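Got a structure for you, questions after.
Just one protein chain is left out here, and the rest sit where they should.
And now, chain A:
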Amino acid sequence: MPARILIVEDEALVAMELRFVLEDLGYEVVGTAADSAAALKIAKETEVDLALVDIHLSDGPTGVTIGRELAVDHKVAVLFMTANPGMVRNGVVGAIGVLSKPTEERIVQDAVAYALDLRSGAVRNMAPPQLQLFEDGPRA
């Protein structure tokens, strides 16, 4: 069964491109959400393995809270993808790390593979150097 991924991103074009990249890689994108309400609704109704979360969403800088809730309450692996990684420099409880946007397909691919490995407990892939791992986050 392919891993189920949730995209939390308010820029439709960025979300769409990310969806295509992930689907090309064989993942199932269970939904894209542009704000916190939509994101948490999907998480409640659907099984999610991994969430890629932007910080600035259509309802403000709510990504940090969403990421924490997804990780802590819904046991989802969480990666932040943001243009302003400084916002989460001190880490977010339960989340793995942060990618600086814009990034490249190859990096997204490696980061997603690493995050899913962590979740399954069998780490085969190295984290790409562009992925800033949170100090207190889940580690291999």
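As a convention for this text, contacts are C-beta pairs under 8 Å (C-beta built on N, C-alpha and C of every residue); 3 or more make two chains touch, one makes a residue touch a chain; residues count from 1.
By definition in this document, contacts and distances are computed from a predicted model.
Peer 1: Quick one: the chain not pictured, UniProt calls it what, "Beta-ketoacyl-[acyl-carrier-protein] synthase family protein", "Lactate utilization protein", "Hydantoinase" or "histidine kinase"?
Peer 2: So the chain that does not appear here would be "histidine kinase", according to UniProt.
Peer 1: Which listed residue, A:14, A:37 or A:93, touches the chain dropped from view?
Peer 2: A:14
Peer 1: Going by the contact rule already stated, which one of A:4, A:68 or A:101 would touch the omitted chain in the full complex?
Peer 2: Looking across A:4, A:68 or A:101, the contact with the absent chain belongs to A:101.
Peer 1: Since one chain isn't shown, list which residues of chain A touch it in the complete complex.
Peer 2: Spelled out for chain A, the touching residues are 11, 13-14, 16-18, 20-21, 56, 83-87, 89, 98, 100-105, 107, 126, 128-130, 132.
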